[in-house]
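A single protein chain has been removed from this complex, and every other one stays in its place.
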Amino acid sequence: MTTTDTHHASHGYISDKDRYLNRLKRIEGQARGISRMVDEEVYCIDILTQISALTSALQTVAVGLLDDHLKHCVLDAARAGGDEAEQKIKEASDAIARLVRS
Amino acid sequence: MTTTDTHHASHGYISDKDRYLNRLKRIEGQARGISRMVDEEVYCIDILTQISALTSALQTVAVGLLDDHLKHCVLDAARAGGDEAEQKIKEASDAIARLVRS
Amino acid sequence: MTTTDTHHASHGYISDKDRYLNRLKRIEGQARGISRMVDEEVYCIDILTQISALTSALQTVAVGLLDDHLKHCVLDAARAGGDEAEQKIKEASDAIARLVRS
Partner (left out) sequence: MTTTDTHHASHGYISDKDRYLNRLKRIEGQARGISRMVDEEVYCIDILTQISALTSALQTVAVGLLDDHLKHCVLDAARAGGDEAEQKIKEASDAIARLVRS
């Protein structure tokens, strides 16, 4: 579909979409598992270990998405000329600041 | 129920269990939402904002569980005397190190 | 010396004080090195690598101090009875929250 193709081109992470979706499905499963551990009152330290693992998995997804964003949106905008690349870098830097602090 | 009561006493975070379960249900929903955003190829920066929010929510749960662990398991062990409190603090410090680095 | 001994007993991390001071001296040197790198306009990515290393070194010190705090102040207060242990755990949990989010 033309519309979707354009969409892919502009947001640019389609090449790895299945890999992201698989990772995110695993992340959902990890979140569900943590909920079950609390419900079953598993030993607190074991729950914390799972939360650290889930946080790391999320960070891997975030860093991957940022890399795709820089490689596609930012580079495309830079090559097209104009001010859009600066704007996209500003957005990316703000997102990096939020990730580093979260 | 006696069995459950004993269980509560030993793992000690039952007082806030419903609050934790509600938060974790929200966290599961956030994870599902991020998956959907990737599937629908939402703008990458917006997905990163949601990942930061989910990471912060997880950290709040983790810090709460740690606080409960210290207030219940560690204090109980300290008051009971013996070496168990040192062992529990060792476990807690290792968990803190993993959280700080994740 | 009696005064110092009392002081040690209350803040409790004296056993490793030299190790902490050595690490912190290294950390100061790392901070000075980063300043020099910026002044000499070293390649940005290399500066970022040093900032990550310095952040990790600080986290190691922080987790060590927390562990000492729990093992000494908190356990001593718990064994002494009364409300002071809860108060010290509250302080520790707040410090953990700041570390996890910083």
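Of note:
Going by the order they are written in, the chains are A, B and C; count residues from 1 in each one.
We take it that a contact is a pair of C-beta atoms (placed from the backbone, for glycine too) under 8 Å apart; a residue touches a chain by one contact, two chains touch by 3 or more.
Please read all numbers here as calculations on a predicted model, not as lab measurements.
Mapped onto subunit C, contacts with the missing chain fall at residues 7-8, 11-14, 17, 20-21, 24-25, 27-28, 31-32, 34-35, 38-39, 41-45, 47-49, 51-56, 58-59, 61-62, 65-66, 68-69, 73, 91-92, 94-95, 98-99, 102.
The missing chain lies against subunit A, touching residues 56, 59, 62-63, 66-67, 70-71, 74-75, 78-79, 81, 85-86, 89-90, 92-93, 96-97, 99-101.
In this section, only the chains that are shown with their structure count from here on.
We define each chain's centre as the mean of its Cα atoms; on that basis subunit A and subunit B are separated by 22 Å.
Averaged C-alpha coordinates give centres for subunit A and subunit C that are 32 Å from one another. Listed for subunit C are residues 101, each touching two or more other chains.
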